[in-house]
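Every protein chain except one is present and positioned as in the full complex.
After this line comes chain A, so read on.
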Amino acid sequence: MNPVEVQNLTVAYQKKPVLKNVSFTVPEGKLIGIIGPNGAGKSTLIKAVLGMIPKATGEVRVYDKLYRAKERVVGYVPQRGSVDWDFPTNALDVVLMGRYGHIGWFKRPGKKDKELALNCLEKVGMQEYATRQISQLSGGQQQRVFLARALAQDAKIYFMDEPFVGVDAATERAIIELLNELKQQGKTVLVVHHDLQTVKDYFDHVILLNINVIAEGPTEDTFTLKNLHQTYGGTLAFLEKGDILVGQK
């Protein structure tokens, strides 16, 4: 049974197709990179898979069942810029939101939820910041809070949208360590990723996306110069000059 199977997924915003006939299968217990240029539809792919935006066509199966958001097997880390960090709340409160899906209507997070949330903050090295207002955190710390919230969701599959953007090197290392830990626990983690240099180091499996799936498979066979050219088109020449393809040697 595969954690995620997507078949013939097409998504359009106001008639303009953003994803066309996307199909792929995600293997269990792996770290998977979703790679593609800006505007390729990476965020849209995650949102459509999670049922947050309507699909024009296609089907998403999670562990062989048609996916519904309530099933709580999937955790989600949105792009950091997608929320207002001036919102009046603190780090612990944000992590507690990861528990909301488990709590049910009309109830509040209890003592156990709070302990679990603190535990998750500790896992990302943020326990001292539990009561800190979220606007008073650095970009890297905010990203860690988002990650802790995903851990609090206690899911089997995680979708993370650009968790490495705008974080410092220490945070990037901490995050990748955590992702590997999740993998050791048998979880499946899909990560939208931008930095082509680190793809080979971080991911077991990649999905190269640009409106269509250009290529998909184990990183070694799939993350090739030819496939990258197809995915990035003209922009890759520019990227090559910045010698991102050191990993190719």
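Assume contacts are C-beta pairs under 8 Å (C-beta built on N, C-alpha and C of every residue); 3 or more make two chains touch, one makes a residue touch a chain; residues count from 1.
To be clear about the criterion, contacts and distances are computed from a predicted model.
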| item | value |
| --- | --- |
| Choices "Bacillithiol biosynthesis deacetylase BshB2", "ABC transporter ATP-binding protein", "Pyruvate:ferredoxin oxidoreductase beta subunit" or "Manganese transport system membrane protein MntD" - which one is the UniProt name of the chain not shown | "Manganese transport system membrane protein MntD" |
| Candidate in contact with the missing chain, chosen from A:83, A:170 or A:225 | A:83 |
| Where the missing chain touches chain A, by residue | 14, 47, 50-52, 68-70, 72, 74, 76, 78, 82-84, 87-90, 94, 97, 100-101, 103, 105-106, 108-109, 133, 149, 153 |
